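Quick notes on the structure that follows.
All protein chains but one are shown at their positions in the complex.
Then we have chain A:
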Amino acid sequence: MKSRTVSLLLMLPALLLLAAVFLYPLLRYGWLSLQASSVLTGLVPVPNGGANWGRLLDDARFWTDAAQTLRFALCSVALELLGGLALALLLHRPLRGRGPLRALTLLPWALPTTVMALGWRWIFNDPHGPLNAAIRSLGGSSYGFLSTPSTTWFFVVLADVWKTMPFVALLLLAGLQTIPADLEEALRLEGACRLQILRRLTLPLLVPYLSLALLFRLAQALGVFDLIQVLTGGGPAGSTESLALYAYLNAMRFLDFGYASTVMLATFLLLLVSLGGGWLLLRRHGLERTTEQAT
């Protein structure tokens, strides 16, 4: 057998499973989004001539959720990159007990999201949670961290940052380990201070890792689901509802599979557009920076 055929045969089982789990759902949603398939039709798909997509365009809740999801994703990814960078720089330095320290900082990422979402719910609890207890002991009055529609989204971001920052830090740590120590030494001998080394050497060389972390985390954050479902259930007053949660509710609570498929597909398209935008932005700025550095 030709070597190429062997390679393809070896890859076939994995690729088939991947196609069934990733590709089929997208095709299925494409088809379902053109059907009415809800309690009204007895859950039997009936073609409805694109009515789902028309409904989507007029669905204020969808567009509110889209804006909220984008706000959540941008804020949490930005904070994760900043915090993750700081954490990676710290973990990269030769400290005593670095191994256990790395392991312990990694722990939030390794725990199931639901576990810590409920943990945060207790920490944010009004009035019995530790945060409010601390505020009261300082003379303030209890704050509804999870019941104030204008600010709750930020505390959801905080919980997400806590959980995924270690992952970003780890990716960046990988990047830091590829930077030769003598380059840093050379700059230091030239009289550069730490901040200058960071700006002139470390950051430019980290650009590929920062881009990877940014794109990967952006995709995940735009699909945020379990954290929000458990921490706030989308509330208060729908102010933290994400697109994925809305799609889930359409399918599992309103039992409207046609529209749920439409929402999921639309979410996927928005995701593609955001990632594409991010990618173009990175290429323009990231590459310029790196080439500038190289010349």
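Assorted remarks:
The rule is short, and it goes like this: a residue touches a chain if its C-beta (ideal position, glycine included) is under 8 Å from a C-beta of that chain, and two chains touch if they have at least 3 such contacts; residues count from 1.
Just so it is clear, contacts and distances are computed from a predicted model.
The chain not displayed here is annotated in its UniProt record as "Carbohydrate ABC transporter permease", chosen from "Ion-translocating oxidoreductase complex subunit C", "Carbohydrate ABC transporter permease", "Thiocyanate hydrolase subunit gamma" or "Glutamyl-tRNA(Gln) amidotransferase subunit A".
In the complete complex, the hidden chain is touched by one of A:Trp53, A:Phe154 or A:Phe225, namely A:Phe225.
Only one residue in the set A:Ala36, A:Leu146 or A:Ile197 touches the chain that does not appear here, and it is A:Leu146.
The chain not shown here is touched by just one of A:Asn48, A:Thr64 or A:Asn125, and that residue is A:Asn125.
The omitted chain makes contact with chain A at the following residues, 3-4, 6-11, 13-15, 17-18, 20-22, 24-25, 28-29, 87, 90, 95, 97, 99-108, 110-123, 125, 128, 130, 146, 162, 166, 170-171, 173-175, 177-178, 209, 212, 215-216, 219-220, 222-226, 229-230, 244, 247-248, 251-252, 257, 260-261, 264, 267-268, 271, 275.
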